[in-house]
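Only one protein chain is missing from this complex, and each of the others stays in its spot.
Chain lettering (A and B) follows the sequence in which the chains are written, and residue indices restart at 1 in each chain.
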Amino acid sequence: MKRLSRYRRHKAAGPMLLILALLGIGTTFSIASATTTSQTSKVDRSVQIEEGRQIFLRGCSSCHGLNAEGGQIAPSLIGVGAASVDFQVGTGRMPMADMSTQAMRKAPLYDAQETAALAAYVASLAPGPEIPSDSQLNYERDGNTAQGGELFRNNCAMCHNFAGQGGALTQGKYAPTLMGVDPKYIYEALITGPQSMPVFSDKTITPAEKMSIIKWIKAAEKEPNLGGASLGRVGPVTEGLLGWILGLGILIGVAVWLAMKAR
Amino acid sequence: MTIESGLGTVANYVDERTGAAAWMKKNLQKVFPDHWSFLLGEVALYSFVILLLSGTFLTFWFDPSQREVIYDGGYQPLAGLKMSAAYASTLHISFEVRGGLLMRQVHHWAALIFMSAIVAHLLRVFFTGAFRKPREGNWIIGIGLLTLGIVEGFLGYSLPDDLLSGTGIRIAEAIIQALPVVGSYISYFAFGGAFPGESFIPRIYTVHVLLLPGAFLALITAHLMLVWYQKHTQYPGPGRTEKNVVGYPLMPTYMAKAGGFFFIVFGVIAFLSAVASINPIWLYGPYTPGQISAGSQPDWYMGWLDGLVRMAPPLETHALGHTISWNILIPGLIVPGILFTGMALYPFIESWITGDKREHHLLDRPRNAPNRTALGAMSLTFMLVALINGGNDIIATHFSLTINQIMWFTRFGVLILPPIAFVITKRLCLSLQRADRELVLHGRETGTLLRLPHGEFVEVHEPISPEKAYLLTAHEQPPALELPAVDAHGVKRAGGLRNKLRSRMSVANAEAITKASVNDLKEIDHH
Partner (left out) sequence: MSNEIEAIKDPGLPAHVHRKADSDPAAANRAERQVAILFGISALGTVLLIVSYIFVPQDLFIFIPVMGNQNAHQLGLGLGMAISLFFIGMGAIHWAKTLMPDTEVVAQRHEFRSPDSDRKEFVDAVKSGAGASGLGRRSLIKKSLGAALGLSALSPLLLLRDLGPLPKKEFETTSWKSGTYLVTDPGNRRIKASDLEVGAVAQVLPEIEDPEHRALSDIGKDAVLLIRLRPQEFNLTPAKLAMTHDGIIAFSKICSHMGCAVALYEQQTKHLLCPCHQSTFDVTRGAKVIFGPAARPLPQLDITVDGEGYLVAREPFSEPVGPSFWERNSQ
């Protein structure tokens, strides 16, 4: 907010606001008209791309360049594909709130339709990974939990921890928790490699294997705490803390009572 | 027949066959001083008993073998995977044996509490000076028990052969492998060939359930017999002297309290095991050297060691076709070796510095031994900094820090903070001594203001009780050793440098605020 208020007094603020408002009205109109009037899918598609381009120019071009060619602080988006846009915008990582170490998951700024338009626009620049369809994401049918667990421990656990709780990377970056993440976004992250994450090619980890990984993550998410409170599922650190504080703590409390003289 | 007469019959029966009456009558009346801090060792003792009981339960189903099996048990997310029989049987204990998971958790929580209680007990003994003559031997046994506990705990953590424990063994193997000259041989002997092989878990199983528990039993017996024979130390106070021990007789009061406390310890450990998950091995997965989890940590009592290894500088010596890994040897063996040797020898070092060879049965209040207390605070700071670095990745993600920041902070902190802790603690102790002196001489501040005839306001001080005054002045304040560089005949004494060091340390050790005496009180009365 501070940053915003600084720009508010800029001499170009007034005209910029006017342009933005006009663009906003125009876009809203075009979205409304696009959904009601378009007849053929081809027209539909080109309208959607145009719509995405407008959103892009407004919301993304300041960092990613007017033609998505990238800039000083942001990478080129040519060839990243619709899946990448859907992941980054759909999970709220883009647009970034501030230029900190890593884009965080947050409430998305654009709704589903705007995200789809943006994705269509970026996909139109150059071919890239596509958004998986619902039928592709039937992990309950196509996945195998145990195999997924093995793949997860081989390819994911080193960053996201054995139970998908996330973990630390260098210089303050981190692998986020995988709990509560939409299967579509997990899949998109695997094929596009957002931020620090590498790409997991379909040839080295097949789409069926990716379904297994998702199935295992969903099983871990749903798994009740079999032995009591989970303590965050981060291993021995929290266990040691609890042993000292609660375990030895109660025992010292009782010991004080034991050695106190009764009245 | 009443219970009393029944027990009398038993006593008769025993004495007619053993002649134990003389010994028993004395020892049933044995006096134990009562203080909460004296129960920390008991927590450790009872945790050990609980470890024996729960551990025996686990052995009924645990299969200590690295033979490869296909999992066909009830936990679906691992169905059909290849794993060792050790891991599969641990899963079996957790999911198919009723109460098995509970007993596994009891065993693991008891191990954590065992180690915490040992450390807390050690700190109590250290800070109160309970290790002084005649108890130096028992202190060394205690250090032995601590060391065994760390090893025994690590072996137990390694047995289930899950991904986390396998990673721990992998690191242990790297430490063995790094030993100069013999490293690769010892590693091959320990593992029966290349890591991980199929021999290690069966071997450490025997050590974990037979050899080390046997050593524990022997050392604990010696530890307790010495406590019994030498009688317990006591805190200073009115009526308590070096020549007596004030407390409750073993039968019945102390027996009921100590016996009851065993059930308390067991109950608390069972409570933790009921409500808090520990070592959920089914989530870790079976061990294979190609896999790893973020945040791979040892249990807390090894955490400081892991923290030291993490912060070590990247040093290796490459010469004449050989490699020496200082980045492993220094934090993994040399520093812990120095720490534990120093700890074991501390009673002798302190007595050398003070020149005090007398018996001590009255404990010190930590403030009255500022040097020792400061040294303890310094060591504790070192360990805590190392321990923090052992969990740096978890701390980084939970407190929005970076592992690099924590690493650099602890790399410097481990060298800079302990001396600072020493200085602050020593000053703090001396201030507390000064406060004690003020309290004895001028009494307690009542908060009531009094207006003197000439208009000045003063606060009314209320004299403290004679008991309190005695407690605050009961300690000795021995002067520093006088070690002249030349002897009576003007001849220079041998070992001049050693003597110089000794008298320097002795002077530092004797630094104190002179305690209040009757003379001081009289002087105040004169005014």
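What we mean here is this: a residue touches a chain if its C-beta (ideal position, glycine included) is under 8 Å from a C-beta of that chain, and two chains touch if they have at least 3 such contacts.
Keep in mind it's a predicted model, so treat the numbers as computed, not measured.
*Asks:* Thinking of the whole complex, not just what is shown, which of B:Glu173, B:Asp299, B:Glu350 or B:Asp364 touches the missing chain?
*Replies:* Answer from the full complex: B:Glu173 touches the omitted chain.
*Asks:* In the complete assembly, which of B:Ile141, B:Ile281, B:Ala312 or B:Val414 touches the absent chain?
*Replies:* Answer from the full complex: B:Ala312 touches the omitted chain.
*Asks:* Return the single residue from B:Ile324, B:Leu345 or B:Leu432 that touches the missing chain.
*Replies:* Only one of B:Ile324, B:Leu345 or B:Leu432 touches the chain omitted from view, namely B:Ile324.
*Asks:* Can you tell me which of A:Met104, A:Met158, A:Ala219 or A:Ile252 touches the chain that was removed from the display?
*Replies:* A:Met158
*Asks:* What chain B residues would touch the chain not displayed?
*Replies:* Within chain B, the residues touching the omitted chain are 29-31, 95, 98-99, 101-102, 105, 134, 167, 170-171, 173-175, 177-185, 187-197, 199, 230-231, 238-249, 252-254, 256-257, 259-268, 270-271, 273-275, 287-296, 306, 309-316, 318, 321-325, 327-328, 331, 359, 361, 392-393, 403-404, 407, 440, 466-467, 469-470, 473-474, 516-519, 521.
*Asks:* By the contact definition given up top, give the residues of chain A that touch the hidden chain.
*Replies:* Residues of chain A in contact with the hidden chain: 147, 150-151, 154-155, 158-159, 167, 169-171, 173, 175, 193, 195-201, 203-206, 209, 224-230, 254, 257-258, 260-263.
Please note the rule applied: only the chains that are shown with their structure count from here on.
*Asks:* Measuring from the mean C-alpha position of chain A to the mean C-alpha position of chain B, what distance in angstrom results?
*Replies:* Those two chain centres are 45 Å apart.
*Asks:* Can you name the residues of chain B that touch chain A in the complex?
*Replies:* Of all residues in chain B, those touching chain A are 34-40, 43, 76-81, 94, 101, 105, 108-109, 112-113, 116-117, 120, 163-164, 257, 260-261, 264-265, 268-269, 271-280, 282-285, 290-301, 303, 391-394, 396-397, 400-405.
*Asks:* Considering the complex alone, what residue numbers of chain A touch chain B?
*Replies:* Of all residues in chain A, those touching chain B are 145-146, 149-150, 153-154, 157-163, 166-168, 170-172, 174-175, 216, 219-220, 223, 225-231, 233-244, 246-248, 250-252, 254-256, 258-259.
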